[in-house]
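All protein chains of the complex are present and in place, except for one that has been dropped.
This part shows chain A:
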Amino acid sequence: MFKPLTLRTYLLVAALIALALALPHVIDDSYLLHLMILSIIFAIFASAWNLVTGFAGLKTFGHHAFFGIGAYASALLGINLGLSPWLTIWLAAVIAALAGVFIGTPILRIRSMPHVAIVTLAFAEIVRITISNLQGITRGELGLWGIPAFEGFMLPLIGEVVFNPSVKLWYYYLALGLLLLSIGLIALMMRSKVGLAVVAMRDGEDAAESLGINLARFKLLVFGVSAFLVGLAGAFYAHYVSILTPMAAVGPDLIILVIAMVLVGGLGTFSGPIIGAFVLTFLGESLRVLDDYRLLIYGALIILSIMFMPRGLATIGSFFRRRPAEARAD
């Protein structure tokens, strides 16, 4: 993970980006594009959760709080102050990061991971219930609507960039941009000294601390960056779907889905959360008829993937090539 990237990796990433850019021109289908956009939102969310849990080993189950905070913050700033979504998504991400640092400071001192899991989950429930009860501001369960859309503009050589429900193309490209930014940030971080410290901390806190690593500082850094990215994904989601309810934006279903995505894709890998997000979003769509039983399927998927491919889809290729030791570097 801390060795220079090979040419093969660069080429693979470049090819994937080219494919993602070309995709809407190949399949011109609004519904399919919608699924792609949802997958991307979840890919950002899952990658950020994986940063904290997979790379840093902090078992947090309350990250949907930051998704909701990002979504509502961006929507409310737009509705009440008339600010542009181009600005408010970043403000909302910063607010989510501050919330992350705020809740992270006491939590990260807890060394027992089951306690961390429960406290973070409870924190997210508090956020959801608060949003649901602040009806004067959030309209509670009635749902927050009238969320401004991204303003369009003219792009030289390319033409008009528009964001409205019937034209998904630019939402797709914007989401893709945010995804690349998020993964780029995570990869830069994890492949630097910060990443080395973070992985050491995950593998052995006492040893890491004895070698001069300030545990609290790195945990807080990782937690803050992760909350920022999840908040950003939530903010984009708000302006994309243009209506928010506490259950849709902060419901515990969200985190269950994200955990399933990361475990199926590959915990502690770069590509796993992205693969998992796409697989489960499309699978979820095709299982739509099952309605409430979908969570049951996700549960079964988590169990099956842990049993048969404990390191997820991301490492399945190297599993067949029998080089499990290198698999984490993907």
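Everything that follows uses one rule, which is that a residue touches a chain if its C-beta (ideal position, glycine included) is under 8 Å from a C-beta of that chain, and two chains touch if they have at least 3 such contacts; residues count from 1.
Going forward, contacts and distances are computed from a predicted model.
A.B. asks: According to its UniProt record, what is the protein name of the omitted chain, chosen from "Cytochrome", "Carbon-monoxide dehydrogenase medium subunit", "ABC transporter ATP-binding protein" or "siroheme decarboxylase"?
C.D. replies: Per the UniProt record, the undisplayed chain of the complex is "ABC transporter ATP-binding protein".
A.B. asks: Quick one: say which of A:E209, A:D253 or A:E285 touches the chain that got left out.
C.D. replies: A:E209
A.B. asks: Among A:L108, A:L121 or A:V199, single out the residue that touches the unshown chain.
C.D. replies: Touching the chain that is not displayed is residue A:V199.
A.B. asks: For chain A, which residues lie in contact with the unshown chain of the complex?
C.D. replies: The missing chain touches chain A at positions 1-2, 191-193, 196-197, 199-200, 202-204, 206-215, 268, 325, 328.
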